[in-house]
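Dumping the structure here so I can ask a few things about it.
Removed from the display is one protein chain of the complex; every other protein chain stays in position.
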Amino acid sequence: MSSSCGERLRLTIFGQSHGPAVGVTIEGLPPGLKVDREALTRFLARRAPGQNEWSTARREADLPEFLSGLADGRTCGVPLTAVLRNDNARPADYAPFRDTPRPGHADYTGRIKYRDCEDAAGGGHFSGRLTAPLCLAGGLALQWLAGEGITVISRIRRIAEVEDPAPLRGSTADKPFPVVSDEAGERMKARIAEARAEGDSVGGIVECAVLGLPAGLGDPMFDGMENRIARLVFGIPAVKGLEFGAGFAAAAMRGSECNDPFVVKDGRVRTATNHAGGILGGITTGMPLTFRVAFKPTPSIAKEQDTVSLSAMAPAKLKITGRHDPCIVPRAVPCVEAAAALAVADALLCR
Amino acid sequence: MSSSCGERLRLTIFGQSHGPAVGVTIEGLPPGLKVDREALTRFLARRAPGQNEWSTARREADLPEFLSGLADGRTCGVPLTAVLRNDNARPADYAPFRDTPRPGHADYTGRIKYRDCEDAAGGGHFSGRLTAPLCLAGGLALQWLAGEGITVISRIRRIAEVEDPAPLRGSTADKPFPVVSDEAGERMKARIAEARAEGDSVGGIVECAVLGLPAGLGDPMFDGMENRIARLVFGIPAVKGLEFGAGFAAAAMRGSECNDPFVVKDGRVRTATNHAGGILGGITTGMPLTFRVAFKPTPSIAKEQDTVSLSAMAPAKLKITGRHDPCIVPRAVPCVEAAAALAVADALLCR
Amino acid sequence: MSSSCGERLRLTIFGQSHGPAVGVTIEGLPPGLKVDREALTRFLARRAPGQNEWSTARREADLPEFLSGLADGRTCGVPLTAVLRNDNARPADYAPFRDTPRPGHADYTGRIKYRDCEDAAGGGHFSGRLTAPLCLAGGLALQWLAGEGITVISRIRRIAEVEDPAPLRGSTADKPFPVVSDEAGERMKARIAEARAEGDSVGGIVECAVLGLPAGLGDPMFDGMENRIARLVFGIPAVKGLEFGAGFAAAAMRGSECNDPFVVKDGRVRTATNHAGGILGGITTGMPLTFRVAFKPTPSIAKEQDTVSLSAMAPAKLKITGRHDPCIVPRAVPCVEAAAALAVADALLCR
Partner (left out) sequence: MSSSCGERLRLTIFGQSHGPAVGVTIEGLPPGLKVDREALTRFLARRAPGQNEWSTARREADLPEFLSGLADGRTCGVPLTAVLRNDNARPADYAPFRDTPRPGHADYTGRIKYRDCEDAAGGGHFSGRLTAPLCLAGGLALQWLAGEGITVISRIRRIAEVEDPAPLRGSTADKPFPVVSDEAGERMKARIAEARAEGDSVGGIVECAVLGLPAGLGDPMFDGMENRIARLVFGIPAVKGLEFGAGFAAAAMRGSECNDPFVVKDGRVRTATNHAGGILGGITTGMPLTFRVAFKPTPSIAKEQDTVSLSAMAPAKLKITGRHDPCIVPRAVPCVEAAAALAVADALLCR
């Protein structure tokens, strides 16, 4: 089903942007995991809106309420459900988009799919708000993975045409703007500010690495690590591309250059380079699993846009006045980590 | 499970490169589909090896035997199984790779995963040979889609650093080298010949479009068209990247540029541009669904490579002498079409 | 996953008996279904405890809160989540059972399975309380089925050794004690009262029929109507047996007697008898789909019982003092209807 994902660690995400709540049910979390609520709150805060100049003014407390799955603060093995209330909903903001769908949004496709019964407010179930329960689930997966010696790090690799070329070596989680090179970060922020000033938006690329993985995770052919991560990552709104290791650049390489020679290091099999992104045949090699995710610019922009009136079947103009991020990439960083963590945790439980 | 994929049209692929046969079971094919065996053979021939200078010398008849699922030449609604015999197997070619795994291949990861019990011959279940049953299933899906007015076209977009910039507008299926611009094709073939002469290999990019889709296919969040296609495409060996519509280029765009304005055309809702690749919120817009797939260079190269001896846990040299493609991209084109057809057919059956 | 069920109409049940809430997420409910909350409340009331002398004294309001899936009171096509708060929880009642597990309950097996991390209060996720969200989901399925001309009826067929031999022809939903023959019902109630007076409990059999089904629902081999119903019915605690049509009695029949001759009636194909219970080859014939479900007596009884102390690994005595039904069969009737409705609705959506 479309809002469920995973084999042994299975999440089901529910909620609409301006409904009573969003939430997630996770089946398969191993029993006995002590939930660190403070760490979870910190993780969710990295995705939360309303914190700075490059995100929407919508504010949400995002304190999860656990409805099930815990006993004495530890997972008890049965489905865990946690919800986040939508305190700051303004459904009326979205009424016009039913007739004049926003370009780049799911207003039109959702209406077709759900035969005019869709919840149009704020994108409904298509909203970026739904990445909050994804992060909630991912935050729990991260806590479990930490106990297995596995960590997930990520960073903004690019905003608009500004790239951060410094290699990703450690966590950027403590930075307000999660880049490796703060100098590049300043130029990225300038691009976001420019776009905002012009009533426009910009896209970018998030890079992620999973460290500490054992060799042997993942399965051929359709449950390889790439397939598993892809299914989750393309569940994040605005993602248009995904590449592993050398990715698209591998297309321009020679085999002798792209192949990662095996070496013995500290008594273990490793590879001298990691163009494979830590995956061969869908299965982890034990090297860092690396991937990059392309995000399109936020489709909600203040500039007037061309659309159609569905009732009149005629051209129409649209001006979006709601609260929106000029660039969602900074807030997408923990979402990508969450997706990676969930895919990896599932693969680990499938061993 | 790892070798199964699909919700309402579900395929299970089995076989090893040098075992008795490879094959596929497809559940959910609508009853009454008249199988055009000749068209299926032609489709499989596009993937078949041994046909020209840029593919391996291994030859296979690849005439499918249908074990089930047909009655009087039509699908009868129950699982369809078809197998392709491995007539030209040479398992002994692969004996050395158990101890000295080939860089860029799944020899090492497969061995870890299957605890030393893996079928090492020719990559076993990890082999590109497994794309033959994928194409078999995809070829049947294409026949069913044709009856629904849906076609899939594709082309080589790039080999090494040579790009074919001409837009993809129609099928390249009848061309021996499936490019739009034959001039670019000649330069690509030259790159392949160079790599082969040097005992090396090159990668490339395949571009694909699905035409004739209705709006409204696909599901949020984890069964959007991107997610569905990704799960299948990353099942093709050597794929390292996937992008939809503007893809990674969207990361550098402004929202006002990337958003596709809605327009009314011939009484239907369309978009003026198609940076979304025909997908919004995971759901088809009715515009062509477009995507590109990055393939790494064939990992099997004639050049001597560095690896390790797993028994000695020491450095070793490896020279691969089997039959291999200097570039798998031309043969990957129908595989990408097959993956697209299967994903789309499944989504259509899920409506 | 264990608490999820269904193919196109998929439910995920969560919650523990004495946790904050129990609830259900339903994916795949067709968009546009107007939810009749009053009818839903009436349906839930048939399962609710605390209403009469044969059920537990625990009282619950059981007013569902819808967290998602609705827009303007209608289903909007995305996952629907509804929760029921556990207002009347008394977890402390259950503390002793962790060491001295209750015979006939999942205290011991849950503890083994969840490695001493289980939520022991009131059976946790194993509790009969979890049939409340099952009924919630089933109640919604029934509303959708009604629009398709399909109804589900059921009755108590047996309590202890008292059978109600009158044929099931119409709904018993309006009766406080859902039998066909009220005379048999009085004798059943007497058996329940006797058992209660002796600190004991009794079991029984529920019979169910689905009317108005089209021919052709269900799938061979593992998704036949029997398989689909079985998966849901055995999810109701205390079920120990399930039979369709003639069921176990068919074992003693001759083929000439058990086979249902086809006849033409009102221009449609029917069968003269219905020993098949409306199912041939797993697929509906268009006759009423009939089945019976055996419930064991409530394992929680007031009488002192033999058990073991898990800490001492020694014999122990146990006296259960919580609130429990002397017979759960009357309250199980709507649960069986819910299971049938969910299985049938799913099969209908899989056509």
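Read from first to last, the chains carry the letters A, B and C; within each, the first residue is number 1.
One rule holds for everything that comes next: a contact is a pair of C-beta atoms (placed from the backbone, for glycine too) under 8 Å apart; a residue touches a chain by one contact, two chains touch by 3 or more.
Keep in mind the model is a prediction, meaning the values are calculated, not measured.
Q: Of the residues C:Pro49, C:Gly122 or C:Gly203, which one touches the chain left out of the display?
A: Touches the omitted chain: C:Gly203.
Q: So which of C:Pro96, C:Gly247 or C:Gly322 would be touching the chain we can't see?
A: Among C:Pro96, C:Gly247 or C:Gly322, only C:Gly247 touches the chain that is not shown.
Q: Against the chain that's been left off, what residues of chain C make contact? List them.
A: 1-5, 13, 101, 103-106, 108-110, 112-113, 123, 125-126, 130, 158, 160-161, 195, 200-205, 215-216, 218-224, 226-227, 230-232, 234-235, 237, 239-248, 250-264, 267, 269, 271-272, 275-277, 279-285, 294-301, 303, 305-308, 310, 313-315
Q: Across the whole complex, list the residues on chain B that are touched by the chain not included here.
A: 1-4, 10, 12-16, 19-23, 25, 27-28, 31-32, 65-71, 74-81, 83, 113-121, 124-125
We take it that only the chains that are shown with their structure count from here on.
Q: Among the chains, which is located farthest from chain C on the basis of C-alpha centroids?
A: B
Q: Cα centroid separation between chain B and chain C, in whole Å?
A: 46
Q: CA centre of chain A versus CA centre of chain C: separation in Å?
A: 39
Q: How many angstrom between the C-alpha centroids of chain B and chain A?
A: 26
Q: Please output the residue numbers of chain B that touch at least 2 other chains, ranges allowed.
A: 220
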